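Apart from one protein chain that is not included, each protein chain of the complex appears where it belongs.
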Amino acid sequence: MSTQTTTRRKVANALFGLLAFLAIFASLVTLVALLFDVVVRGGSSVDLQFFTSAPSRIPAKAGILPALVGTLWVTTLVAIMTFPIGVAAAIYLEEYAGRGRWSRLLRINISNLAGVPSIVYGIFGLALFVRLLGLGRTVFAAALTLSLLILPVVIISSMEAIRAVPPSQREAAYALGATRWQMVRRALLPAAAPGILTGIVLAVGRAVGETAPLILIGAVTFVTFVPVNPFEDKYTVLPIQIFNWAGRPQAAFQEISAAAILVLLVLMFLLNLVAVILRARLSRTIQW
Amino acid sequence: MAGVSTAHRPDSAATTRRGEALIEFLLRASAAIGIITTVGIVTVLLVEAIFFFAEVSPVDFFTGTRWSASILPYAFGVIPLITSTLMIAFIALVLAVPLGVLAAVWMSEFASQRVRSIIKPVLEILAGIPTIVYGFFAITVITPLLKATILPDLGTFSALSAGIVVGILVLPLVASLTEDALRAVPRGLREGSYALGATRWETVRRVLLPAALSGIAAAVILAMSRAVGETMAVVLAAGTNPQLTLNPTESVQTMTAFIVQISLGDTPTESIQFKALFAVGATLFAITFTLNLISAWLVARYRNVYE
Partner (left out) sequence: MNEREPVTKPSVSQIGASAPSGATEATSASSINPALLLENVSCWYGGFRAVREVSLAIPRNKVTALIGPSGCGKSTLLRSINRMNDLVPGFRLEGEIAFEGTSVHSRATDVIDLRRRVGMVFQKPNPFPKSIFENVAFGLRLLGETTGIDALVEESLRAAALWDEVKDKLDQPGLSLSGGQQQRLCIARAIAIRPEVILMDEPCSALDPKSTLQIEELMRKLIRDYTIVIVTHNMQQAARASDYTVFLTMGDDRAGYVVEQGETGKIFTAPQQQLTADYVSGRFG
């Protein structure tokens, strides 16, 4: 092999490495640009008044109080509903269902549901919860819809957490005469808890940022009061508020839209932080 | 051992067993919610779409090239909506696939453990940012940037901006799924190539990419499904102008954007427009569902080869 070819090969290799690095670098730059844009545009609008006021036709007086309360309502209800059902479904699929045709269908179905566009969940929620069940355009209907949306994510991440528990743990419990449920409750779930909780917090984070399905469930863009009763009151949430302001041509509205994005991102960052801390604390004692 | 009679205690075995059966029933019911949801979605979309097709013939719907749901004379030919949706998805993939695959290759073959531990979270953050934020980014940064540089005549809304922002949005998905596929390639193949004196680039091009091909294809298909179903970024960036065009600088309306437009207004639920929402939703669901199935099939294929 001539030195010339070797050199060419080395150059090609170096060029490719550079190209690949640039690809990553581009994503980094995008993230920085996105955050920079939001902070520069909206940073100055985030003050106490912004948190304590309702939206207004005058941008300077507008605030996010109803939207923030709406988001907290929806998030809390989603977490409460998805946690037991998601974990229960994951336990069933991993520990009870076996490997038959039925369980295969269930598994494929779950991963397919995870890929259904969120707006389709919105259509379904509109038809089922708002109209058929007559729940109306309420926080509760929105929470039900978002719960269905993130349930596949919760189930998949819980299944992964359960699968990561070594089989020896199951054997240890069974060998001590545990019934299947005793094994699950006393050996499996404590060991899988860090992974399960992390997955749930991250999935709930996804629900916090969802917009499209809630447009169908009738989150109203102009709500000036704080929703108190999740089964009755009209409501709005942060992403909808952002959407409403972002679509207006005036720069002042875009600024408060950016400010609301900032609040939303901080909220999601806090949720992620909770996930990281949970994972670290709970898994401290678990090292297989 | 001191006399403690723990075993053989009448620990009400029958009660325990009945409890076990009840618990299993509850767990099974939870798992069945997935199936119920799927059946529910399909039923709702089909039933409501049938109401729509009672008024508009399916042939007109699927072959019509004019969509006008708000301006008389009404026309419900879905081709413009599908074309715009696919155009934006195509622009997104042109951007996201090369960048995403390169990023994945860099992470799995070039980056050190330390660097990867920084880059991976960055991609996860990008993937976790709500799409409404990307929409905002499109109208405040991408469109003005395009206007200021290469396309001074670009309007406020364009398929191009939407495509670019959706590309940014699906890039982390392409990167992480491709990385999974590359990692599934057995070590032996890599070592075999390096042992023959191949450079990293040669190993990537001649061994890894071919071996991971169906996994990468799965990633691309799934990214396409995401792009087709993407809503908020597209509504904000591409606008709501239903027209049949392949010009990416035009303002267009995607299927998802139409659904949003109808739900935002005070459209009466008995109106033909509202019924059209379900017909478009059913079409969207059918397209994404098919793409997801293809992707899952491709993933199963590469898993079968190496596991």
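Couple of notes before you dig in:
Per-chain residue numbering starts at 1, and chain names A and B are given in the order in which the chains are listed.
Here is the rule we go by: a contact is a pair of C-beta atoms (placed from the backbone, for glycine too) under 8 Å apart; a residue touches a chain by one contact, two chains touch by 3 or more.
A quick note: this is a predicted structure, and the numbers were derived from the prediction, not measured.
The residue touching the chain not shown here, chosen from A:47, A:171 or A:232, is A:171. When the missing chain is restored to the complex, the residue among A:85, A:162 or A:191 that touches it is A:191.
Checked against the full complex, the candidates A:13, A:53, A:111 or A:179 give a single residue touching the omitted chain, namely A:179.
In the full complex, subunit A touches the omitted chain through residues 98-99, 166, 168-179, 182, 186-187, 190-191, 285-287.
Note that only the chains that are shown with their structure count from here on.
A separation of 15 Å divides the Cα centre of subunit A from that of subunit B. Those residues of subunit B lying in contact with subunit A across their complex are 16, 19-20, 23-24, 26-28, 30-35, 37-38, 40-41, 44-45, 48, 98-100, 102-103, 105-107, 110-111, 119, 122-123, 125-126, 128-137, 139-141, 168, 171-172, 175, 199-202, 204, 222, 225-226, 228-232, 235-236, 256, 259-260, 263-264, 269, 277-278, 281, 284-285, 288-289, 291-293, 295-296. Looking at the complex, you find that subunit A touches subunit B at residues 9-10, 12-13, 15-17, 19-24, 26-28, 30-31, 33-34, 37-38, 41, 84-86, 88-89, 91-93, 96-97, 105-106, 108-113, 115-124, 126-128, 131, 148, 151-152, 155, 179-181, 202, 205-206, 208-212, 215-216, 218, 221, 239, 242-243, 246-247, 254, 257-258, 261, 264-265, 268, 272.
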